[in-house]
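Every protein chain of the complex appears in place save one, which is left out.
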Amino acid sequence: MELQPYLLLSAITFVIGVVGVLSRRNAIIVFMSIELMLNSVNLSLVAFSAFLGDVTGQMLVFFAMTVAAAEAAIGLAIIISMFRNKQTVNIDDINILKW
Amino acid sequence: MGITFSDITSSAPLVSLVLFSFLTLIVESWGKDKPVLSYWVSLLGVGVSLALSFGHLGAGIPVFGGMLLQGGFAGYCNLIFLSSAFLTILLSRGYLERMECHRGEFYILILFSTVGMMLMAGALNLITVFLGIELMSVSLYVLAGFMRKKVRSNESALKYFLLGAFATGFLLYGIALIYGTSGTTDLVAISKLFPQLSHNPIFLVGCGLLVVAFSFKIAAVPFHMWAPDVYEGAPTTVSGFMSTGAKAAAFATFLLVFVRVFDIAGTSLSQVIAVIAAASMIVGNVTAVAQTNVKRMLAYSSIAHAGYMLSGIAAANVEGETGILFYLLAYTFVNVGAFGIVSIMERQDDKKLNFEDYEGLSARRPALAVLMTIFMFSLAGIPPFAGFFGKYYVFLAAVKANLTWLAILGVLTSLISVYYYLRLVVLMYFREGDADLDHSVPRRSMIALAIAAISIVVLGLYPSLIVDLTRSFFKI
Partner (left out) sequence: MDLYTIAFYLFAVITLVSASIVVFSKNIIYSAFALLFAFFGVAGLYVLLMADFIAVTQLMIYVGGILVLVLFGVMLTTRVINVDMRTGTIQTLPAVLIVAALAGTLVGVFWTTDWRIMPAFPGFEKTAPRIGELLLTSYLLPFEIASVVLLVALVGAAMIARREKKAS
């Protein structure tokens, strides 16, 4: 098995996540798409780490997971507090690509 | 290996701020509903760390097993972040009390995000860069949504969070590709490999992804779309903190990675950054002209200033680095001050935030009008004030790096900016109006504004003080 299929798979998953962030309006789905992006990057890191025979990449994945957990807690707290005030988590007004 | 005693002493500003953050946390959980206690402890913590930072401007020393470089560049950047935090804390107490959301968590989060900034400026390893950015960002997401009963503040936090997390994805991918091609995350090791790596397309894509992520954090076009909405919805003093401390930290990391570690001068990356700089100057200034809300105007102006500073990074020479470091310090005092005055003028429910609410302010509040005029003149880059020299140095750097077109564009767009900065001054002095406050300005807020204004004047009169200092720590 070579490295290339892993990197291609990771790139495709990353792009799928980006599509989700740019096209969906529900904050929770946008958040899930971001988690997909982070997962695909972690896959690249582990693949690089394995093929380099160097464990640093896996350390980085470990820290990325910690940060992802922290962001999940903060993000869902923000979504819930917004829902409490506004009764919606649709991001019409928070249109992400509004210039 | 572990941690030695000299690691602790060499990074005293950082360690003391972390300890004071924990102390504030303990004080806050102990003395329930006494946010004043947290205010004093956090102010003391930032003050102590600021005092210690002055002793750490000498040569940089790698600490914690090569994870951080303390002193020199990092020591100077710490001064910027800590000044921003100090003034923000002073200005925030009165503001939060008036907005009826004065809670001690505010100060805790300001301290932790400052710790994140200090880690970003001192990082010697991509892992530290990543964790520093995240520590800063996670605290700022919460600060943006600090007025949790206000829908605008919630929306601001949500937008900042989603786009910030999106940028984290790009940052991490960039780090992954750089790690994959160089086999290490250590910046010193990567800088030695850079001449070979700069021909590797995967490495260049990794650098490109890092440029995207950093451009998000400094709000440069086309990754700026979050800034106006977030700055408008967040508590005003937090917007001031985000547009100075957080922006300075992102610029410090940008400089660290792309100028100090990777020598991008004359490469395609430098061209890409020059284009981003040009776009930020044009979009920021042109859009700012059309704004009616002062907070939004300052948000677009901060996009434009990111463009000016980026021309220093595109130049990637000594003048560029010293120019940006001077610019960041000056801009910190100016923008914290300008947002501070907006926070004093603001009433509950986002009232009194428009340009016309400043009409005739000089008649009733001459001190505020004078201070605001100093800040606006400095933002516009009018000579005696520090803002002028910031622009002068970064444009000079661009000319030296054969980016004359960028410098010319910078000067032209600065002329546009004079219109909207001076419009506010004209409204305050030459227009009849009933702009006034329904409350007295707390003395601590006036002290903070005075410190900012005096620093701007002093930096404008003696710019060589800073420039000679920063010139000594070029490159790692």
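Note that the chains take the letters A and B in the order they are written out, and that residue 1 is the start of every chain.
Basically, contacts are C-beta pairs under 8 Å (C-beta built on N, C-alpha and C of every residue); 3 or more make two chains touch, one makes a residue touch a chain.
These figures come from a predicted structure and were not determined experimentally.
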item	value
Which residue of B:G132, B:P235, B:G320 or B:G340 touches the chain not shown here	B:G132
Touching residue (missing chain; options B:L57, B:C77, B:M99 or B:L119)	B:L119
Residues in chain A touching the chain absent from view	1-9, 11-20, 22-26, 28-29, 31-33, 35-36, 39-40, 42-43, 46-47, 49-51, 53, 55-56, 58-59, 61-63, 65-74, 76-81, 83, 87-90, 95-98
Residues of chain B (touch criterion as defined above) contacting the omitted chain	1-3, 18, 25, 33, 64-65, 67-68, 103, 105, 108-109, 112, 115, 119, 125, 127-128, 131-132, 134-135, 138-139, 141-142, 145-146, 148-149, 157, 201-202, 205, 208
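Just so we're on the same page, only the chains that are shown with their structure count from here on.
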item	value
Inter-chain centre distance, chain A versus chain B - centres from mean C-alpha coordinates, in Å	26
Parts of chain A lying in touch with chain B, wherever the complex brings them together	14, 17-18, 21, 27, 30-31, 34, 37-38, 41-42, 44-45, 48, 52, 54, 56-57, 59-60, 63-64, 67, 70-71, 74-75, 78-79, 81-82, 85-86, 91, 93-94, 96-99
Interfacial residue positions of chain B with respect to chain A in the complex	126-127, 130-131, 134, 138, 141-142, 145, 148-151, 154-155, 157-159, 161-163, 165-166, 168-169, 172-173, 175-177, 179-180, 183-185, 225, 229
